[in-house]
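Below is one structure; the comments refer to it alone.
Of the protein chains in this complex, all but one are displayed in their positions.
When the chains are written out, they are named A, B and C in that same order, and each has its own residue count from 1.
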Amino acid sequence: MTQLFQSEKVKDLLPKIYSFVKDEIIPHESAMLSKPFQESELLLNGLRDKVKSEDWWNPHLPVNLGGLGLSLVEFAQISEVLANTPLGHYIFNCQAPDIGNMELLIHHGSAHIKEQYLNPLMNGEIRSCFSMTEPEFAGSNPVLMATQAIKEGSNFTINGHKWFTTAADGAAFAIVMAVTNSNATRPYQRASLIIVPTTTAGFNLVRNISIMGEKGSGYLSHAEIQYEDCKVPIENLIGEEGQGFALAQERLGSGRIHHCMRWIGICERAFEMMCQRAVKRELSPGVKLGEKQTIQNWIAESRAEINAARLMVLHTAYEMEKSGAKAVRNEISTIKFFVADILQKVLDRSIQTHGALGITDDLVLSFWYRHERGARIYDGPDEVHKSVVARNILKGFGLQV
Amino acid sequence: MTQLFQSEKVKDLLPKIYSFVKDEIIPHESAMLSKPFQESELLLNGLRDKVKSEDWWNPHLPVNLGGLGLSLVEFAQISEVLANTPLGHYIFNCQAPDIGNMELLIHHGSAHIKEQYLNPLMNGEIRSCFSMTEPEFAGSNPVLMATQAIKEGSNFTINGHKWFTTAADGAAFAIVMAVTNSNATRPYQRASLIIVPTTTAGFNLVRNISIMGEKGSGYLSHAEIQYEDCKVPIENLIGEEGQGFALAQERLGSGRIHHCMRWIGICERAFEMMCQRAVKRELSPGVKLGEKQTIQNWIAESRAEINAARLMVLHTAYEMEKSGAKAVRNEISTIKFFVADILQKVLDRSIQTHGALGITDDLVLSFWYRHERGARIYDGPDEVHKSVVARNILKGFGLQV
Amino acid sequence: MTQLFQSEKVKDLLPKIYSFVKDEIIPHESAMLSKPFQESELLLNGLRDKVKSEDWWNPHLPVNLGGLGLSLVEFAQISEVLANTPLGHYIFNCQAPDIGNMELLIHHGSAHIKEQYLNPLMNGEIRSCFSMTEPEFAGSNPVLMATQAIKEGSNFTINGHKWFTTAADGAAFAIVMAVTNSNATRPYQRASLIIVPTTTAGFNLVRNISIMGEKGSGYLSHAEIQYEDCKVPIENLIGEEGQGFALAQERLGSGRIHHCMRWIGICERAFEMMCQRAVKRELSPGVKLGEKQTIQNWIAESRAEINAARLMVLHTAYEMEKSGAKAVRNEISTIKFFVADILQKVLDRSIQTHGALGITDDLVLSFWYRHERGARIYDGPDEVHKSVVARNILKGFGLQV
Partner (left out) sequence: MTQLFQSEKVKDLLPKIYSFVKDEIIPHESAMLSKPFQESELLLNGLRDKVKSEDWWNPHLPVNLGGLGLSLVEFAQISEVLANTPLGHYIFNCQAPDIGNMELLIHHGSAHIKEQYLNPLMNGEIRSCFSMTEPEFAGSNPVLMATQAIKEGSNFTINGHKWFTTAADGAAFAIVMAVTNSNATRPYQRASLIIVPTTTAGFNLVRNISIMGEKGSGYLSHAEIQYEDCKVPIENLIGEEGQGFALAQERLGSGRIHHCMRWIGICERAFEMMCQRAVKRELSPGVKLGEKQTIQNWIAESRAEINAARLMVLHTAYEMEKSGAKAVRNEISTIKFFVADILQKVLDRSIQTHGALGITDDLVLSFWYRHERGARIYDGPDEVHKSVVARNILKGFGLQV
């Protein structure tokens, strides 16, 4: 791991948190992933208590909100280490989608919303979800959306069909993207973000979608939801009417940094497992797998690619802090497809290095191989990001698009 | 699909079986894959009855054993079509590992074995499994093996630890590879194949291994097995003592043709789904996914690769029939890694074309993406096959290995 | 090499021609490629005389025109062997672009044209060229063309700018594509093919374009040509006015088969050199390059890909003979991009296997690496062929393009 971006704070924190992940979380990893989420909650809460007692809770939040007061670049490096195991972020209360929702509410929630939704979220007492994607429309074109929130008296009445609402199962509330101003001239000003408690009548969780062989449950699930005449008070609006896309975009900016660092943390674990296997597995008496040149190629290429990925992401975070999210819009899209590709390659190589064991659920590799196949799809498919990046570059050369 | 290798028999059979697969099996596919295997058996048996009534049962067997009397090249093409859906082969009673076991018992089983094990297998009354791989040893080096069968009186006493014994759950018997002649000079002459009824004391099915998120059950499972003082009569030996590897090798020859054609059938289904999605999904009003050049690249490249794969496999089958399995040993290894690679690429592209839907279990793509990740590993990892092929070629140029 | 497509005729011819290529041509290869083409002509003519004396001259022509009367599938296999060395086809008088021009004149030339141009071409007394591509327009869109042929009295007056007119230097005549009917409703009916003797006033060979480091000369060159008030008699029209694209398309059909088989011949030579190097080069005393797994991967993958390429091309030729060029239009585009890609990969691996020697002109690999980089560009860039193939496939699924 590069020291280039390591502040004193990070240099101090990283090895401690790394040890905690290795010694306190990973030993329970397999048990936690092999049973319904609820059954792990006791254990998880115990670990959360330890995190709190170490004063590591909410590492992403500013000091005045009880967090570690880290810069984006600093938190990114912590995030990588937490991602060495699937529930690392959860244990530190900085898991998606809650981390993004917290940021959103901090900056755009009313006092009432902060009181009622943000505070228990920051305390880890509740979970939340973000309900945006619709099955009938291409996620790559977010203005295509059928869910509507009609203002009636003091309420919004929401109707619509969402899916891939991550972690809705067991969440206390959803932040729903819905069209409120269908007549706005610009398509990007038609939708709003509205808080919907999951206990609201008409919030119908149809199912946890079975994804790559697993329905999952609780925090580890992705729901399909029907909003049927679902009424919530107008105060549940986040920010202004018509700001939905702008806020979601803002939420996505640092969100993509978080995703990418998480992927790098996964890569590092997969890389470590690949190396451990290579030095242990015998092909014939005395001949180790790691002596085969193909394995060596995979190790060298993976090392190069992970290093490159980390430098790219941290550099983007650094520029983002220096010049703002808008200035690095293209870099944000670039790391999205660049790192997602590397993630898949490294996981694939690590699995192949493990042979038959690699495809079993005895190892965490299979969990990631399945659940991170989505990395190239969610938050906009890589293909869309590539087009966006290229068109922006070509505009600079005079292309009129 | 090429007509080059299509005999009159195949020209007649293919469209009929294709229609049966499309109209009678695929509509039940999703239901069957989403519940425990046993719960599907009623439905599956009904479909098997239809197959029998059409006289398509056991298409791989010679006429005198009640089969269709197809050549390897002919059966390969039927096999491709059956592979358009995961349970196609099962419904025709030509599913691995039973198909390989039938071939083995036909050629090397004693009259007693044929009576007791082969006949009910051919009738579809029982299932079987093949118990070879051991977790402690690299599958790429089959002579590394710890399972032993000690002759004691009229019995073999078997002790050992196997895994990836496919479809052991619910099988009537296993064919076990065990060392019987540990002192044989050549390592390849130390093991034998022995039939072990799964009801034998000491045949302990430890677990169905959870693979890529699914434990599976019944025919759709892969077991870990402990053989503990497991005693079977000496008559359960298949062929001669010490012939284990030779017989397994023989079984693998046509087995790899079968695997490869199955992969091609999967590719064709994934390809068809990709095209259907491309013409249906809208990116914006009136603009179809299939108009994007990246999708077009995937379609053109997939078409080219699947066509190439099929020609390679059918050509190998054709040469195998003409010149024998030994003459095409290198071609057999070549198609193994060549087609497995294409399989993974085509599945990946089809999933990506489907976006979020592609990673859900609403489509069959996820099933294959998970369960066929093993294609590059089982029957020898691709890396081993590549080395074997290259060394054989280089021997022809004078390399001394 | 597969025997599947080998008729008795081919089985007899192939080894003989292969020996001739190895023993009579390749020993002179390096000398011929390292000096101006003219200086090699004496030697080349001697080899051509041997070919004539063996009755192998014009292998592509029907018997009544003095050729070998081979089917397309048969000639393709001869063509592969001739392509083991860059001047193989030339020595047999079946080199591009002359082979395509002969076919064109045989089917569409008037008696006068045959007498004056075809006969000396078939005798190897003259060479010809095909003048179509224009620097100002994308070759992928052939209807974009500025060259005009205006009928004035008994002449066409041609004005235009062409380049990549292969082998114009020293050719006796060019077949020029020019717009004759600019008002034709359909763009594809506007151009015609016209014979222009290179001695005509206004046929100005501007330069042999330096390509990948070499201007070349004579047959081994690619010219830029300005046609300036270049007048030729109306009888020099090939076929009918407005048929230019149709005839060029017809010429391209079998032309792509020829190109692809030529590329496969190049691959086989590069593959052989790679293997020879692998068994000879020592990395340390007693350790041969071919023992390294990376080299083994390249050899196995190359073997697989070349085999696949050959089966694809021969299968396409077979279908083309059975069902006509139109029926295999998509297959023709498919082999174009599929084989061009393999060609580049195999050449690259063979060069890398040779280390520093591989990039020198001491070996023929560098000649092909440079001159066949165009394979992915000429006759339509691979990217265009992929789009064409995909759109045709998607039309079958209902896409309206």
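Going forward, contacts are C-beta pairs under 8 Å (C-beta built on N, C-alpha and C of every residue); 3 or more make two chains touch, one makes a residue touch a chain.
Because the structure is predicted, anything quoted here is derived from the model rather than measured.
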Left-out chain, listing which of the shown chains it touches: A, B, C
Residue among A:L87, A:I225, A:I266 or A:V389 that touches the chain left out of view: A:V389
Sole contact to the chain not displayed, among C:S79, C:T198, C:S350 or C:S366: C:S366
Options A:F75, A:W263, A:F337 or A:W368, residue touching the unrepresented chain: A:F337
Residue ranges of chain C at the interface with the undisplayed chain: 34, 133, 135, 138-141, 144, 163-164, 209-214, 281-284, 289, 292, 294, 351-352, 355-362, 366-367, 369-370, 373-374, 376-378, 381, 383
Touch residues of chain B, complete complex, unshown partner: 292-294, 297
Interface with the undisplayed chain - residues on chain A: 2, 4, 275-276, 278-279, 288, 290-291, 293, 295-297, 299-301, 303-305, 307-309, 311-312, 315, 318, 331, 334, 337-338, 383, 385-387, 389-391, 393-394, 396-399, 401
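Here is the rule we use: only the chains that are shown with their structure count from here on.
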Centroid distance [mean C-alpha coordinates] between chain C and chain A, Å: 53
Whole-Å gap between the CA centroids of chain A and chain B: 38
Centre distance in Å when chain B and chain C are each reduced to the mean of their C-alpha atoms: 43
Residues of chain B whose C-beta touches two or more other chains: 383
